[in-house]
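Okay, structure first, notes after.
Take a look at chain A:
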Amino acid sequence: MSIVRLRAAVALIGRFPALAGVDLDVDGGEVVLVQGPNGAGKSTLLRLCAGLLRLESGEGEILGHDLATDRPLIRRSVGLLGHDTALYDDLTVRENLDFWARASRVDVAGVGAAMDRLGVPSRLHDVGVGLLSAGQRRRVALAAVVVRRPQLWLLDEPHAGLDPSGRDLVDRLVVDAAAAGATVLLSSHEVGRTLELATRRVTVAGGTITGDVSDVR
Partner candidate 1 sequence: MTAPAPAPSHTGSRTTRLLGIAVVVGVIALVLLGFFAAPEDDEQQDAVRMIFVHVPSALFTYIAFVTTAIGSVMWLLRRSVWWDTVAGAAAEIGVLFCGLTLFTGSVWGRPTWNTYWDWGDVRLVTTLILLLMMIGYLSVRSLGGDERATATRAAVIGVLAAVILPIVNRSVEWWENNTLHQKSSLTDGNLEDMTLFTIVVGLVVWGLFFAWSLIHRFRITWLERELRVSDLDLALRERRAEGHTEDGDS
Partner candidate 2 sequence: MTHLGYLLVGWGVSLGVGVAYATSLILRGRRLSARVPADRRRWMTTDDA
């Protein structure tokens, strides 16, 4: 089943053509590593697939929903970890995850499990997010994605800012998600580590796909 189908997709950030004609097909269960220099358009590609950006031209379908008309539907079943962690500094870790779980209409019971899976120590559960380190914040942001149990995971440099144990947790997360039948698109500079995870490697440069290698793990 086609999860992501993009044809000559162009997306603008302000007036800058971050994506300048992207063709991409991703099927269910694939783990696609998106590589490329900074400013190549990786983050924009992930945000486009998340249904947050408008197609300037070209077509696209995510999870069977048309990217031009059904963006709200796409967003319901997608989990995006972007550069900003979308957390409220004045609220505690639990309150943040509680809020995002309820907002996503997902059972709040999963919050505790998600925090444990990301190795967020219980002493931090009731600490204001504003007091956390960058690494801890990313774990909480990842936990917010885990809680949503999305069909399509879009992780923008999930390893960034994490210590080695954190990176292992992310890898296990990706493996578990793929095993559970979800599809994962992740961008990363950690070429070595994520290679074993990915079923496919796509290189992006100048807002277009310049390489697509499916190496069977």
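Throughout what follows, contacts are C-beta pairs under 8 Å (C-beta built on N, C-alpha and C of every residue); 3 or more make two chains touch, one makes a residue touch a chain; residues count from 1.
Candidate selection criterion: all candidates are chains of the complex that A comes from, given by their letters.
As the structure is a computational prediction, the values presented were derived from the model and not from experiment.
The candidate list 1 or 2 contains one chain touching chain A in this complex, and it is 1. Contacts from chain A toward candidate 1 in the complex involve residues 10, 12, 14-17, 20-21, 35-37, 40, 54, 203, 205-208, 210-211.
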